[in-house]
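Below is one structure, written out as structure tokens, with a few remarks after it.
Every protein chain of the complex appears in place save one, which is left out.
And then subunit A:
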Amino acid sequence: MKSRTSELAVGIFVIIFGIALFFLAMKVSGLVGTNLRDSYSMTAQFDNVNGLKPRAKVTMSGVTIGRVESISLDPVTRLATVKFDLDGKLTSFDPKQLKEVQNNALEELRYSSDYEQADAAKQKEMEQQLISNMTSITSLDEDAYIMVATNGLLGEKYLKVVPGGGVNYLKRGDVVSNTQGTMDLEDLISKFITGGAGKATSSSTTESSTSPAASADAEPSFVE
């Protein structure tokens, strides 16, 4: 009887251990808890991804839609190439929405000059080509840009997708071409101190790591 109770207790001990390990794996490290449904990967190239780490989140309008898979350096362009996985459930249209998107695109096509000049057969062909092009689209349009953003003032870096207003949509596995890298606070401050002369500091890091928008903003206010 004594050995029966001790065996029972050891069994319960092992079960508790299993639950604890499961908790650590799922809830604490998020091992399988990425729960990206129907995921696919896309890439983007940045001039600076300082602070971004693999497994960082990708958001659109504040909703997490994916995770950064890997970060590598393109030897030719010398840009950081970020590969990230997106959730197919959150970033694609359901059939009804797809119909609407296709109708919008057709509408757009009918107003274009190419379409109006073409004859009826050619028009038909163009329409069909448009529809067939839109089979595996995502809800990210071609004007959307992706930036390395910071969570709060000191928080971790993540990728933020800012949707644009285009009617052409990116396909799964495409490259997002509009990007903005990490905004370096040090560069902005050094620009402030040296009176907006981004070229005066002229170190190569300053040149390459600030976005053109930031320097354009900074310049007029400090030159005067």
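Heads up, the rule we're going with is that contacts are C-beta pairs under 8 Å (C-beta built on N, C-alpha and C of every residue); 3 or more make two chains touch, one makes a residue touch a chain; residues count from 1.
Simple rule for what comes next: contacts and distances are computed from a predicted model.
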| item | value |
| --- | --- |
| Protein that the absent chain corresponds to, by UniProt name, given "Transporter", "Intermembrane phospholipid transport system permease protein MlaE", "Aldehyde:ferredoxin oxidoreductase" or "Alpha/beta fold hydrolase" | "Intermembrane phospholipid transport system permease protein MlaE" |
| Touching residue (missing chain; options A:S6, A:Q97 or A:N178) | A:S6 |
| Positions on subunit A where the hidden chain makes contact | 3, 6-7, 9-10, 12-14, 16-17, 19-21, 23-25, 27-31, 33, 55-57, 151-156 |
